[in-house]
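What follows is a single structure, written as structure tokens, with notes after it.
Heads up, one of the protein chains got dropped from this complex, but the rest are sitting where they should.
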Amino acid sequence: MTQIAIVTISDRASRGEYEDLAGPAIERWLRRVLVEPPDFVRRVVPDGLESVRDVLIELCDQADIDLILTTGGTGPSQRDLTPEAMQQVIAKELPGFGELMRQASLQHVRTAILSRQTAGVRGRSLIINLPGKPSSIDVCLGAVFPAVPYCLELIGAGSIIVDSSVFQQHD
Amino acid sequence: MTQIAIVTISDRASRGEYEDLAGPAIERWLRRVLVEPPDFVRRVVPDGLESVRDVLIELCDQADIDLILTTGGTGPSQRDLTPEAMQQVIAKELPGFGELMRQASLQHVRTAILSRQTAGVRGRSLIINLPGKPSSIDVCLGAVFPAVPYCLELIGAGSIIVDSSVFQQHD
Partner (left out) sequence: MTQIAIVTISDRASRGEYEDLAGPAIERWLRRVLVEPPDFVRRVVPDGLESVRDVLIELCDQADIDLILTTGGTGPSQRDLTPEAMQQVIAKELPGFGELMRQASLQHVRTAILSRQTAGVRGRSLIINLPGKPSSIDVCLGAVFPAVPYCLELIGAGSIIVDSSVFQQHD
């Protein structure tokens, strides 16, 4: 069965000082879009290079997760280190994901260019960085998710089927 | 005389199991657009880091090719290693080419973001990665080619003149 991991990256959420809203928002979005619900794995880790790198490597190499969605840690602040962790984890970067997510977010907020989100492949796992704000998550997932099933197929990961009627049309 | 190389990157085409359709499609497109036909050099190589790197270096350093167009090997699959080869070959990456080609392709297919195409300069040669599918080649060339003559001039390569009436207007 196809496995999807959702990784919330947040110092405050990992210490329990703050309720993780982004992780559940991603799961809800996926349950609405996916025709057959996958196995969901959920993690909450603090910001940081090692914390993010280690959980991503474990999810790819030990847990054989097909699709990993992260939320948080992609901004320009000192503690935002998700992109740095990504560079140590992924074998192939897919720059089109970050470009399109920034472009889609830019229709809503002019600070969208501050996001350093990207996506990449490690072995048979696809990892996509999403923003931390729940309101931006829908915009980003809606923009890039139509390309995800074919990407999973190309990298030899488990398959997913999306209900494309859910998506707002692109053009 | 200005020299343009077209490099088809494909395991199957290089073994002769598959007819190279992309290479001829690129040459046809160029013959339509260029006012004065250049010397065309054609190569077919298997996917792979070394195979692509070696042919690109030879075309730049030994054959002094002005413009090299590759087709294939830019997706997220395991054997898609053209972008990795590019990183070892080019001195200066021109990220705007990949961005615009993905954006133009996105008007047609939502999987366009899976492409890792880029462009870059080595010495006096400009290298541009095109997709493998002939149908996407026209879209990508049409998007970026108007910037190619000036780029060749800036890097000290041989000049080309394009018949700009052929291009669909940009805005």
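Letters A and B name the chains as they come in the text, with residue numbers starting at 1 for each one.
As a convention for this text, contacts are C-beta pairs under 8 Å (C-beta built on N, C-alpha and C of every residue); 3 or more make two chains touch, one makes a residue touch a chain.
Just so you know, these numbers come straight off a predicted model, no measurement behind them.
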Selected residue (touches chain absent from view) among B:Leu56, B:Met86, B:Val121 or B:Leu141: B:Val121
Positions on subunit B where the hidden chain makes contact: 92-97, 99-100, 103, 121, 126, 144, 146-147, 150-151, 154-156, 170-171
Absent-chain interface as seen on subunit A, which is shown: 75-78, 80, 83-84, 95, 98-99, 102-103, 106-107, 110-116
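Here is the rule we use: only the chains that are shown with their structure count from here on.
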Cα superposition angle of subunit A on its copy subunit B, in degrees to the nearest 5: 120
Averaged-CA centre spacing for the pair subunit B and subunit A, given as whole angstrom: 31
